[in-house]
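Missing here: one protein chain of the complex. Every other protein chain is in place.
We just call them A and B in the order they show up, numbering each chain from 1.
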Amino acid sequence: MFKQLTCINCPLGCSLEVLIEQGKVCSVKGNTCPRGKAYAYSEIEHPARIVTTSLPVVDGDWRMVSCKTKAPIPKEKIGEIMELLQDVIVQAPIQIGEILVENIANTNVDLVATREVHKI
Amino acid sequence: MEHKQLLIIGGGPAGLAAAIEAKKNGVDDLLILERDACLGGILNQCIHNGFGLHTFHEELTGPEYAKRYIDQVNEHSIPYRLNTMVLSIDDQKNVRFISEQGIEVIQAQAIILAMGCRERPRGALNIPGFRGAGIYSAGTAQKLVNLDGFLPGKDVVILGSGDIGLIMARRMTLEGAKVHAVAEIMPYSSGLKRNIVQCLEDYHIPLFLEHTIVKILGKDRVEGVVLAKVDQDRKPILGTEKEYACDTILFSCGLIPENELSAQAKLEMDPITKGAIVSDSLQTSVDGIFACGNVLHVHDLVDFVSQEASLAGKKAAEYVLGDLKKSQDFVSIEPKGKTRYVIPSKIDLKNGKEDVVVRFRVGSVIQDGAIQVYIDGKKIVRFPRRIMAPGEMETITLKREWLSSNPSSIWIESE
């Protein structure tokens, strides 16, 4: 089957036409540079995103602590991760880089704080 | 009256980088004045990733990027004052500011302006309709969601496809809101392609190009919005109106440098950038006042803000230490073709030593074009560009040796 993608590497935003068979890329058309082709492969075969959000903090000098998945996680896991985080409240103090949720949604990726929060 | 060698107004990315570089270059008697309760400026609420690729070669979130600079400020023991807002500056470089300690005045030998920018509000766009609650600029919503922890609405329409609007479309979706549409009056988005894909397409949020809001419904709280297609003059086309029920409207329609202080200091201003006119040392028309970052011109990436601010910090240090000579010997750089403006807009031919980094934006999308530099009417260099777009800043470097002939004109043409 064919799938349309927009390349994200530059403002040109080439329309890529990707031929996919059994989840694997067979051919890429429409790209004007090699980066477009590479993008099509990764976006079709292993689409991944870094998820960033913020969580409520107890006793902190910030009301919320911002956080991210330490590495890109499979795109289809985003919803599950957001769902998981519904009940997470974090206790201050928090170090930047501190693991808030280990191996989130079995992705082998940790959710880490991206801000320092002091205890008040 | 108290004196300081250098005052830096603003503790966001520009102010931080400028202060660090000034300190590294030998200015010890300096102070950062920040109006918010913490350093880092708007980066604090930009919790998404994508910052720092140019500077640190890794993808950081806003708070992480800010932390790298705040740590350096602390390592260098650079003093700063929080919750402190500058009320006025005069052309004698007297800086009057207010805090819970009272109103104070410091006479500064040099000043770096790094106040950043603000969002263009709905009112400035003359969007008709009611004025109920639920109308926010995208950055205000970003603060409410990311820092305060509140969702301002559940059914959202966004006007403007600038990056903040796109980022907020994803952010509110992730927190349970439904974003029904993003409308953009121009035929192209000013946001990054990556954000179009990862903030809109990932979540099946439609982007309507050449559309605007023609009416806001709901007297007390937003109840809906009417979108319409626009013609080539950006005027709504009758009969194309379509109503969307929503409780929230976000505006992401451009940023304006916060230059009210610059006007008081009687700086010469550029009507296009809405920032000060600066030379290659980023010095304004008032001796010893420098400007950098979004207060000078709105940048696309914070990395470039930091780079520009570092130069301002270095040059301010030279000024303070007496190494930056006063000059009358300038050649101006003029935008030509689709180049909208250039920063800096003049180069000191006598005292300047370094190559000159020129930053600018184009007025419309150019495919397979080029940036060409003309010196005294003669084409010196051509930088081919596969694509140039108004949403992205262009950067080129002018070699100092090209200027050895003491030229009387420089043009930067984008076609």
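Just so it is clear, a residue touches a chain if its C-beta (ideal position, glycine included) is under 8 Å from a C-beta of that chain, and two chains touch if they have at least 3 such contacts.
One rule holds in what follows: contacts and distances are computed from a predicted model.
Set against the options "SRPBCC family protein", "Putative monovalent cation/H+ antiporter subunit B", "Anti-sigma factor antagonist" or "FAD/NAD(P)-binding oxidoreductase", the UniProt name belonging to the omitted chain is "FAD/NAD(P)-binding oxidoreductase".
Note on the undisplayed chain: of the listed residues B:Pro236, B:Gly275 or B:Gly313, the one touching it is B:Pro236. Checked against the full complex, the one of B:Cys38, B:Leu151 or B:Leu321 touching the unshown chain is B:Leu151. Residues of subunit B in touch with the missing chain: 35, 83, 85, 87, 96, 98-103, 118-119, 121-124, 126, 128-134, 136-137, 139-140, 143-145, 147-154, 175-176, 178, 214-216, 219-221, 236, 247, 260, 263. Summarising the interface, subunit A meets the missing chain with residues 54-56, 64, 82-83, 85-88.
Convention: only the chains that are shown with their structure count from here on.
The mean-CA centres of subunit A and subunit B are about 26 angstrom from one another, to the nearest whole unit.
On the side of subunit B, the complex with subunit A involves touching residues 44, 47-49, 59-64, 67, 145-149, 171, 174-175, 192-194, 196-198, 201-202, 365, 367, 386-389, 391-392.
Residues 6-13, 32, 49-54, 56, 62-64, 66-68, 75, 78, 82, 96, 114-116 of subunit A are the ones touching subunit B in the complex.
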